[in-house]
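With one protein chain removed, the remaining protein chains of the complex are shown where they sit.
Moving on, here comes subunit A:
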């Protein structure tokens, strides 16, 4: 996990993204407890109100839920949900960008698919 925060984007979004990443990777299993806003604040050295905003955004989206007096937990089904969303983004975010760069460099579709096969074979 990277601990550096990028100061050119809202920090609450970065906190939310990291929690989502951890859920997708299984580091935060469903029904497990998420660190408190003060723990996030201390770890990333950020304002606790900012950390709370990131966590609350995920509560609003139903990815986390609150147990009164205990803390925030990962909702059941949120991993599947997040992975579906990520797959939708994958095309725009990676494939389109890659095609654009390949075109610039004169890489043909055939060469590209060859590269993908090779990349996938890497250990």
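Note that a residue touches a chain if its C-beta (ideal position, glycine included) is under 8 Å from a C-beta of that chain, and two chains touch if they have at least 3 such contacts; residues count from 1.
As a convention for this text, contacts and distances are computed from a predicted model.
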Report the protein name recorded by UniProt for the chain absent from the figure; options are "Carbon-phosphorus lyase complex subunit PhnI", "ABC-2 type transport system ATP-binding protein", "Cobalt ABC transporter permease" or "K+/H+ antiporter subunit F".
-> "ABC-2 type transport system ATP-binding protein"
Out of A:7, A:60 or A:110, the sole contact with the unshown chain comes from A:7
Contacting the left-out chain: of A:42, A:83, A:99 or A:115, that is A:42
Note that subunit A touches the absent chain at residues 5-12, 37-38, 41-42, 44-50, 53, 100
